[in-house]
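Only a part of the assembly is drawn; its chains keep their places, and the rest are absent.
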Amino acid sequence: MASKHDILSVLQDVQSGALTPEDALLHLKLAPFEDLGYAKVDYHRAVRQGVPEVIYGQSKTKEQIGGILAAMEKRGSRNILVTRIGQEVADYLAEQFPLRYEPLAKLAVALPEPVKGHGSIVVATGGTSDMGVAEEAAITAETLGNRVTRLYDVGVAGLHRLLGNLEPLMSARVVIAVAGMEGALASVVGGLVDCPVIAVPTSVGYGASLGGISALLSMLNSCASGTSVVNIDNGFGAGFLAGRINQMESAKE
Amino acid sequence: MASKHDILSVLQDVQSGALTPEDALLHLKLAPFEDLGYAKVDYHRAVRQGVPEVIYGQSKTKEQIGGILAAMEKRGSRNILVTRIGQEVADYLAEQFPLRYEPLAKLAVALPEPVKGHGSIVVATGGTSDMGVAEEAAITAETLGNRVTRLYDVGVAGLHRLLGNLEPLMSARVVIAVAGMEGALASVVGGLVDCPVIAVPTSVGYGASLGGISALLSMLNSCASGTSVVNIDNGFGAGFLAGRINQMESAKE
Amino acid sequence: MASKHDILSVLQDVQSGALTPEDALLHLKLAPFEDLGYAKVDYHRAVRQGVPEVIYGQSKTKEQIGGILAAMEKRGSRNILVTRIGQEVADYLAEQFPLRYEPLAKLAVALPEPVKGHGSIVVATGGTSDMGVAEEAAITAETLGNRVTRLYDVGVAGLHRLLGNLEPLMSARVVIAVAGMEGALASVVGGLVDCPVIAVPTSVGYGASLGGISALLSMLNSCASGTSVVNIDNGFGAGFLAGRINQMESAKE
């Protein structure tokens, strides 16, 4: 049900009087669910949103990823993000597909094509060790069609580094604040800017950083309004969400 | 420094040749900081953003809140949110100021004036017990000029309740998903909609809900892209952030 | 005491008048305990329940497992589950016994014989990464004589995948819901079906998933009635319990 064929058939039922408009509405409302039941969801979504598809690579074998890529390529997908893969998997995939691998972000863009960046997302990090997660966010956002400015190593223990970069921060539409250890970057940035801030705690640190829990709690407790948080090390999630917000259009009213 | 008067004076220095444009830029870049140093920040922000001011009431005496309100009223502030106050404090304030108190949200709007809502924010809750937090979010957003639709008690254990309300969800610009216990609402909603989702874990529950930690962890681990999280019970933060996103205008490019 | 020989002797005492029926009853009531004291428990249980024996392989050397299997084979045991063993141990055992090894589930069935499946157990997973645990559950249940249907990768962030598979879910006698990360699958499934649901949190995820704790807490807090939870990654336990429930017969009254 709920393929285009099904939708037609429902409408035909209405025409023939077999279904009232009310029941037909019900059919149509549920259609997107059924439709996706045959894994057609991604095509649909890509068409609707202009969003490239994503393969979460962490728990998949290289053969599985290769298989999925092959199917996607056949359907005409381009700019496919493959996240959380190592060099070895990237090498394997690169033998079969055009592929740009970013070792710092442990992320590849398969079947890459030029993407024009719109709007303005700033990705800021507390330290250099946070750059891997930050790059996952930045490249995700760029691949999704956003313009990204990187401000790395601007942690709060050396406030001058942040204050010396007010211009890009102030003119951003969305800021992604990536920090481990005490995670204070999100609060300070959140207090400076007037746009939405997405905080990404990282597992950088040792001892009482508890693998990112310390930064996570800090960010959740941020007194700066306009800040929200994603999972520890979730650069992809932050980049994806930032893209969604950055590309919002004016409300009709 | 950095009031409008100060800014003018810097520009006059430039005109008179006393300051180079470079130095003047520096002055202006830092102005918002100095300015706020004399607590003038709020006036400035309100002018710039059309945002009413907020008093976080939890840790203040009713006399303190009254004093702040009086000062704000004198300056011409209206629609001032006072969050996390009880009936008794509200009664005290209502003797001195026009005040609309919302007992479920434990929130008041002082010196209320009609606000026209723009765009579309949906506030959804998992259960009826989450309504207090949800109302804090909804009223915050409304007071900040957003149009809000409430979908309460649409938790995932009775999926039909959610699926029966697809229309408002699908047409929202931002969704706030408020849930305690297992907090699964955020994932399910995040998988349905294409707009940003702000998840608010609540402290509703008992036993292994750990005062909201269970819902918080669930929401952080949501496999649905486009979702971010605020602190447990932080309805205000969610409403404020949702308003920021909802009111975004199209990027120039 | 309490071997068959002992039981006979007690009955002889009764016959000879040496023991009253009451005392004999006591003897017999305690017999299973004594009996098992000589490690005879498993034979007894297998006879009584038609249940194959299980060797928990994780903390045993391959030689120990081989020794136990040899003893079991001698006694006539068949379809013996050996859980949590790697390929190397499986290879070692396969040299000595007919053995079917399932690498995904890290589980072997030694001395396999055809088993007819009864009733209906559905094993559903949130993602593909949960399949290892799910297969441990499914193969355990199958080996214990249950019919199993697999519904993998039907996580709640893409609700259509679940809703497109309502039929097997609705007709199941028991559902095993296997999920990591936010673990919401259990709640959604629990709200859909009317049969017992066994939730299995998995250690799949990163960051705030805390090695499965997040999914575990979610599942414990599920608002869906009829759901209970086993330990993180405990596919065997879920499969075993599901089998017990699936094979229940009607109460006499």
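Letters A, B and C mark the chains as written, and numbering starts fresh at 1 in each.
Here is the rule we go by: a contact is a pair of C-beta atoms (placed from the backbone, for glycine too) under 8 Å apart; a residue touches a chain by one contact, two chains touch by 3 or more.
Just so you know, these numbers come straight off a predicted model, no measurement behind them.
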Copy count for the complete homomeric assembly [3 present here]: 8
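Assume only the chains that are shown with their structure count from here on.
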Copies chain A and chain C touch via same or different residues, half shared test: different
Furthest chain, CA centroid comparison against chain A: C
Distance from the mean Cα position of chain C to that of chain B, given in whole angstrom: 49
Chain centre separation (chain A, chain B; CA means) in Å: 24
Whole-Å separation of chain centres (CA-atom averages), chain A against chain C: 39
Set of chain B residues in contact with two or more other chains: 220-221
Chain A to chain C touching residues, read off their complex: 30, 32-39, 41, 58-60, 201, 203, 211-213, 216, 231-234
Chain A to chain B touching residues, read off their complex: 29-30, 33, 45, 48-49, 54, 118-120, 163, 166-167, 173, 194-196, 198, 216, 220-221, 225-232, 236-238, 240-241, 244-251, 253
Interface residues, chain C side, partner chain A - complex: 127-129, 158-161, 163-165, 204, 206-209
